[in-house]
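Below: one structure in structure tokens.
The complex is shown incomplete by one protein chain, all other protein chains being positioned as in the whole.
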């Protein structure tokens, strides 16, 4: 059993070892092993060329990764915190995301880094940026919740021909462990985490664990689906579930407004209207920055109680 | 009758004249009058200090506006095209948007500029960025569709204590005219453009005009609501409408995935489930960059035919 | 430059200019979709720098670098059809003007956001070196574009990584309507390079041979593992930002002064006077140019627009 953090490192190592086109770049990722130590030891194994430290310049880092991808490399860019991707926003969204459509040349690159709240990181070390990169074309978004998935999905992300944003919830880094295989897991497949008959809870990332805990309280009523990938999205899996349970609750840590739940809700209302026996409910974070103090952060996070209460209400509907 | 572009200029002029804290900054906005000539003549009237040219540096422009707002000015930043706001993303989202929540100091500033497709501007001069700034906290988003609204809402936006993104559809600049008043129009009020009994089409921006044209084909069946402001949102107005018509169609030019329609759909499903007599339908642009060639762009844009067809289907549901 | 190269340079200079003159005709006939951006008076920079490249080098041209596309093997028709939004254009009508490229030819398509190409070409150079390839990445920036964050981040990264990369700064006095004096507090762009300890030199951008020679030095420096190189080409934008801009803000004397320094006139004169070429030899090239322009203009005119099916409009965002 290894932690999610170790699983990510293992995926990077296996990719570096198996494909000499794979290179890593990031701040302090070499000798220092990165702020979270994800890349620890990799520079010793693969050298400074392939595990490259960069200056503090997120836009240049992503731009350089795009250029390197064009000449055939498969760069993996670490953001020290995913929040800092805001400083490289233009390169990712306007360069990487649009190039294949515009002139037929794609960029096979991964931007990865720690996201999410729950560790008192406050407003700039806790963000959940998935909507930001889902509401523009051209970027795949992967968000594992287990060590196994982190390993397998990261390997697929690195080999994927398109730009992938790989989100790693920092709360999970050392808190969950798993038996990690050796195989990539294809992008775009959701995981049914728990079978239930009356209500589908659709979730991803750290929230997937809370959802599973909560679902237990409801015997065989609540089904939990972990999306794992937000783009490409496994619509078939979640539609099948909703058709069966006829009720759906969307649960995530990102803000409610224009969070992933909004998109899922809209798709479900549009395509499964006749299957619905109740309103499509969202449980998500408020539309505010993430507060610092643990009590405030706890009140801010959409926690187990809030989810359980919403499940109860929806089941009773 | 003046054009929407003139109405925007008039609002800027009236604010500059009426409040000496108002200042404009942007590329080529002084002597040259801006790429679209929105600020033409203003530097002569108000001087280089208050109508300030800047170097090509969107991040610094927004940052400087934030600082100027802190010392009591009310800066209005022009983006030559709103697409270039991508280069100032971090300052707007992480600095301006979060400061009031974090330490109680807000930034009264407006970022404005031309957005939208339909003029063969291709991928980097045609974007509809509203979702990008709605899915993060702290930024108000205003999107007028008439000359009157452009005037009145821009005046309110400039006086608003919070950061406002003011979106001007470039297709409308010179194509629509209106009788413009002298009064600000408060933010957060939608406009009922056309009354109808069987279906509410909720829209905004240039799409509002298409929606009104299409609605005419359906006699008194189709109601058209123009949001005018996406944040703050006039939920009461649109909920009232949906409760009356029991069917709703969300129509906009921005991409479908995580477009404003997704959020509206989710709110409606969540809160008005029992009023719905049909699926909540979205008609929006595809999830791709905006193509250049007029034919392609036309096929890309969610046009009148597509909307009419969707109305027909939903009315018949 | 060999005699053959000189003649070739002459050909490309003329082709660049004739191409834009043809585009201007199309523009006046309303056949150009969107704005028309000219490189009038700056042709020596695109042609001179691109000719200095080795075949394995890569280039990322901007809007005024039509000459670089031509040197790199693109035809006038590629520019015509791009500007006219035809189905036969390199992007099949998906993107505009110079927004095209092809990695097989080592040409990277730009995005509009100024400065963005710099980090990307740093990555091209760096990524090539990692693979043991002898390849330099070259791109351009305007005086105005040097104010962007990407300019700074890109050059800093290039200098730290000693990336084989050459940046050609076209100092044409204006950024849209903004003169350099309102864009920066320095007068020479080379001063920007000091922030990165990147070797830099100023070159007369209207002197093709000087541009070529300086670019060779720059490439040689980059190729030898000593890192990036910065070239400031002094020149003048002889038209508005685009054809719809009458450039009233440009002092007439300034244009006058620079008209006398026209890069093509000067180069032709040197070919005749210094290098002993005959008028016939040049006329022969002019004829080649005229013929190609005519042929390609016709091709572009005959070309269809994209049909405009929804799938054409939407597909191809992802590989799968």
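Order of writing sets the chain letters: A, B and C. Residues in each chain are counted from 1.
The definition used in the following text is that a residue touches a chain if its C-beta (ideal position, glycine included) is under 8 Å from a C-beta of that chain, and two chains touch if they have at least 3 such contacts.
Bear in mind that the values here come from a model prediction, so they are computed numbers and not experimental data.
Engineer: What are the shown chains in contact with the chain that isn't displayed?
Structural biologist: A, B, C
Engineer: Would you mind spotting which of C:72, C:99, C:135 or C:182 touches the chain that isn't drawn?
Structural biologist: C:182
Engineer: Taking the entire complex into account, which one of C:22, C:49, C:128 or C:148 touches the absent chain?
Structural biologist: In the complete complex, the chain left out is touched by residue C:148.
Engineer: Could you tell me which of C:76, C:227 or C:240 touches the chain that is not displayed?
Structural biologist: If we include the chain that is not displayed, C:227 is the one touching it.
Engineer: One chain is left out of this view; which of A:59, A:146 or A:245 touches it in the full complex?
Structural biologist: Checking each option in A:59, A:146 or A:245, the one touching the absent chain turns out to be A:59.
Engineer: Which subunit B residues would touch the chain omitted from the figure, given the whole complex?
Structural biologist: Residues of subunit B in contact with the hidden chain: 21, 23, 49-50, 52, 54-55, 57, 59-73, 75, 90-91, 94-95, 98-106, 137-138, 140, 160-162, 232.
Engineer: What residue numbers in subunit A mark contact with the hidden partner chain?
Structural biologist: Residue positions of subunit A that touch the missing chain: 27-28, 31-32, 35, 53, 55-57, 59, 80-81, 83-84, 86-87, 120-125, 286-289, 291-300.
Engineer: Footprint of the hidden chain on subunit C, which residues?
Structural biologist: 147-153, 156-157, 159-160, 182-186, 191-192, 194-198, 227
Operating definition for what follows: only the chains that are shown with their structure count from here on.
Engineer: Once the contact rule is applied, which chains count as partners of both subunit A and subunit B?
Structural biologist: C
Engineer: Let me spell it out: compute each chain's centre from its C-alpha atoms, then which one is farthest from subunit B's centre?
Structural biologist: Greatest centre separation from subunit B goes to chain C.
Engineer: Report the inter-chain centroid distance for subunit A and subunit B in whole angstrom, where each centroid is the mean of the CA atoms.
Structural biologist: Averaging C-alpha atoms per chain gives centres 30 Å apart.
Engineer: Give, as an integer number of Å, the spacing between the C-alpha centres of subunit C and subunit B.
Structural biologist: 36
Engineer: Report the inter-chain centroid distance for subunit A and subunit C in whole angstrom, where each centroid is the mean of the CA atoms.
Structural biologist: About 40 Å, centre to centre.
Engineer: Please output the residue numbers of subunit B that touch at least 2 other chains, ranges allowed.
Structural biologist: Residues 83, 86-87, 123-124, 287-289.
Engineer: Give the residues of subunit C touching no fewer than two other chains, as numbers and ranges.
Structural biologist: Only 91, 94-95, 99, 111, 113, 149-150, 316-317 qualify.
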